[in-house]
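Accompanying notes for the structure given below.
Yeah, one chain of the complex is gone here, protein chain that is, but the others are all in their spots.
Order of writing sets the labels: A and B. Residues in every chain begin at 1.
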Amino acid sequence: MGGTLVVAEHVRGQLRDVTKELVTAAAELGDGPVTIAVIARDPGPLAAAANVPGVDEVVAVAVDADGFSADTALAAIEQLVSEREPSVVLTGFTVDAMGFAPALAARIDLGFASDVVAVRRDGGALVVERDFYGAKVRAELEFPGHDRVLLMLRPTVWAPAEGTGSATVSQLSVASESRSRHLEYVEAGGEGDVDITKADFLLSIGRGVGEKDSITRFEELATAMGATLGVSRPLVDAGWMPAARQVGQSGKTVKPKVYLAFGISGAVQHLAGMKTSGTIIAVNTDPEAAIFGVAHYGAVCDIFDVAEELEKLY
Amino acid sequence: MKIVVCVKQVAMLGDEVEFTPDGRGVDPDYLEHALNEWDSYATEEALRIREAAGGGEVVVVSAGDEDAEDAMRRCLAMGADRGVRIAGDGIPAGDPITTARALAEVVRGEGADLVLCGVQSSDAVQGATGTALAELLGLPRVAVVKKIEYDHAARKAVVHRELEGGLVDVNEVETPAVITIQTGINEPRYATLRAIKQAEQKEIEVVEPGQLGPPAASVRRMFVPPRGEGAELLGDDAAGVAQRIKQIVEERLR
Partner (left out) sequence: MLAAEVPTRETFANLPVWAIAFWYFLIFVSVCAFAWGVWRLARKYRAGRGPAEPDRPAERLARGARVVLSHSWIRRRDPLSGLGHLFVFYGFLVLFVGTAILMVQDDIAGPAGFEFFEGWFYQAYSLFLDVFGAILVAGLLLLAGRRWLVRPPRLDYRRVDGGPEDVRGRYVLGDRAFLGILFFLALTGFLQESFRIAETDPSFETWSPVGWAVGQAFIGIGFDGGAAELAHRINWWVHGLVALGFVSSIPFTKAVHMLAGPASVATRDDLAGRRLVELPPDAKPEEVGYQRITDFAPRHLLQLDACTKCGKCHEACPARASGYPLSPRDLILDLREVAEGSLGLRSRLGVEPRFDAAAPLVGNPIRPETLWSCMQCMACVEICPVGIEHVPIINQLRRGLVERGEMDSQLQQTLETIYTSGNSFGEAKRKRARWTKELGFEVKDARKEPCELLWFVGDFASLDPRNVRNTQALARILHHAGVDFGVLYDAEKSAGNDVRRVGEEGLYTSLAEENVKTIEGCEFGRILTSDPHSYNTLKNEYPELGAGWSAADVVHHSEFLLELLERGRIVPKRRLGYRVTYHDPCTLGRYNRVFEQPREVMRALGLELVEMPRNRDNSFCCGAGGGRIWMKELRDESAQRPSENRIDEAVALGDVRFFTVACPKDVTMYEDAIKTSGHAAEIELRELSELVLEALELDPVAVGAAPEP
């Protein structure tokens, strides 16, 4: 009874960072023992990696599925929840978890919230925080009538738990039918012309450039300044730039020494991909742009004016 | 062939906000409304699948108050055939599980070959309704999809799931299934106002939701999030800003 069940996340045989962040969040919540479930065809090595400080038990769940299967993950966690009866189940607010976590909440009637940025107990009642309306408003949520709650936590909010833990490792085998089948992995954007994660200096542009034709100008400016050009999601969605250039949760996570952002308002997903950069400089016409919240230096300016001035300097 | 698309009329906040007297929501006067961006991609995808198949029906379903019909009209103007609205007065805002319960009954009744939802709504960003709906319908589901190759005859689809970090997971899924659609999968067509007005002649059936059960979460209070330290401002003179940027870049890269 009680305790926190953390669902580990992994891709191509590697444990993802968000897993360790979830452990930190679970420890912070202090809701009894922390159990972490690692679901894979061969969970052994991943289970070892998931054994970080703060974890009391690692359950290696062996399943009959390659890659990620939403059906299999759901079956495994449902079984674990019914066996261990945790009060809180934590997953990342990630693409994989989006495939099963809300389904579990609907199936066994859990309290539910996603993209959670803060978790605490307030006199026994679980209270979480999450954003609404483009992060302009934050809300405290509670879960009356639910003694069991599933939370999907926003990545990069909690620091990952580092080191080797001393959890017991147990085995579980779950048999389930999967109605989907993993075929292969491919890199989005295919011919990644550059690796933006390796750059020391990234000049990134966003929706603010307005039109496709302006990209060339910033590409040239980046070259002149010795920077690599990155872009935010809208430019990739519009088909203007290859996905290999995309910074953010669904693109690349980058950590250059200098991140210079032009016309990027700073969606949560974008910030998650660059906020640990050494020095962040943001130029945007909107003084309310969220990017100014993570930037070290900011200028509320027309990006084309600044670009023009920079062109003179380089 | 029938495709159901679940859509939402989302609310957008400008740069000012007032809360309702109980502090649990935003004063509706401060909100503007529009069709959720992800849902316009989902609608477009449904229309394209229908067009590729050379026929079929696209049904738009939404849970919400009467204003939600504006969003549905847009989808109908884009080319969807008809709509069903589940009167959503009793559905708590920001509770995707209850929303999914409200939708499930209607969507089940439609007996669709495919159910498409947007990955998330821009106002609540839960990323949950579609997956919860699939569970309630007992259908397979794939979340965050950037490409669909649907084979109606074989009752399956090959879908590209967009993972974090630019990785794409190619899956084959049995259909009927619920697929949540990511932006960028297509270019949604423009619905002219003329088409939107004419779409008023298309049918939107309104149904009452069944028993929804207790909400999965409820808002205790809303507030404006504290802003961080904030950036050091470089001024608003472009030339000066450029100078400072050059200086900072040179310092940090040294």
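The working rule: a contact is a pair of C-beta atoms (placed from the backbone, for glycine too) under 8 Å apart; a residue touches a chain by one contact, two chains touch by 3 or more.
All values derive from a computational prediction rather than experimental measurement.
From the options B:196, B:233 or B:253, the residue with contact to the chain not on display is B:196.
The missing chain, though absent from the display, is touched by one residue of A:127, A:183 or A:238; that residue is A:238. Against the chain not displayed here, chain B makes contact via residues 12, 14-16, 29-30, 32-34, 187, 189-197. By the touch definition given at the top, chain A reaches the unshown chain through residues 210-213, 238, 305.
Definition applied: only the chains that are shown with their structure count from here on.
Here the spacing of chain A and chain B, counted between their Cα centres, is 19 Å. Looking at the complex, you find that chain B touches chain A at residues 11-13, 15, 17, 26, 31, 94-97, 100-101, 119, 122-136, 140-144, 146, 158, 160-174, 177, 180, 182-184, 187, 213-225, 227-228, 230-239, 241-246, 248-249, 252-253. Those residues of chain A whose C-beta lies close enough to touch chain B in the complex are 11-12, 16, 67-68, 70-71, 74, 93-96, 98-107, 109-115, 127, 131-146, 152, 155, 179-189, 192, 200-201, 225-226, 233, 236-239, 243-244, 246, 249-253, 257-258, 260, 268, 278-283, 288, 292-302, 305-306, 308-310, 312-314.
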